[in-house]
Structure formats: structure tokens, C-alpha cells
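A single protein chain has been removed from this complex, and every other one stays in its place.
Up next is chain A:
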Amino acid sequence: MKFLTTNFVKCSVKSCDSTTDSFPLGYDNCKLVQTEQEFKPDFILSILERLDWNALIQVAKDLGNESLPPVKPEGELLQNEDLLKDLHTLLIETTIIEGEMICNNCKHVYYIKNSIPNFLLPPHLA
């Protein structure tokens, strides 16, 4: 699961949807791998508009990265190619191949194995 996808996934438990704690999930014991990908600045720019920046900062912190700017880059900052390259490296090239995702509301733990996150719930929670 690519780092960017942490900005798209939440707890599967329906009753957690009404809280603000089911997104982003907490990330723990993660094994990360960097894979080289072609740098496409336009892709980063248009995806940036769709990101929940605070969630991104929180997950990055879980994974030991505290280098993100505190607010989402806008305007002239977006012409800074180094910044876009850094985002490319973090969002697209960083893959979580193993790890745990914890809902901060219900505390259910989901697992990532072989880069695939599993959000299926046990029968008593589904």
C-alpha cells in the first residue's frame, strides 16, 4: 500500500464513521520500501488538491517522518520542484509492505501483508 493511500482509507466499522477518530488510522510496526517511479509533477499537483493535509502529517509522524510543512503548500510554493519531488518520494514511491493500522475510535487493528491492506471485519463486527 502506497503512502498516499493512507489518505484514502478509514476504519470499516460503520459506527466509527460518525467520529473523527476513524480517519486517519494509526500506523504501527510498519515496514517501508522505496520503489522508483517516474516523477510526474502534474500528478502530484492535482492529487495535492484532494489531500487531507492534517491526516497526511499525522500518518507521516507515525512512520517517523516529521519533515512535512505544517500547512498544505499553495500558490507560488507549488512551483518549487524540490518540494514536489519530496512529495513524490513520500506519497508515490514509499510503500508500506507490512504493518498494522489501528482505528483510534474502536481500537480495531487491521493488517497490511505483502503490500495489501486487509479491512475485512470479523463476523461479530461486520
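Keep this in mind: a contact is a pair of C-beta atoms (placed from the backbone, for glycine too) under 8 Å apart; a residue touches a chain by one contact, two chains touch by 3 or more; residues count from 1.
To be clear about the criterion, contacts and distances are computed from a predicted model.
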item: Listed names "RBR-type E3 ubiquitin transferase", "Type 2 DNA topoisomerase 6 subunit B-like", "Methyltransferase small domain-containing protein" or "RNA-splicing ligase RtcB homolog", matching UniProt entry of the absent chain; value: "Methyltransferase small domain-containing protein"
item: Residue of A:Ser15, A:Asn29, A:Asn54 or A:Asn118 in touch with the missing chain, whole complex considered; value: A:Asn118
item: Hidden partner interface residues of chain A, rising order; value: 1-2, 4-5, 7-12, 17, 23, 37-38, 40, 42-43, 46-47, 50, 52, 92, 110, 114-121, 126
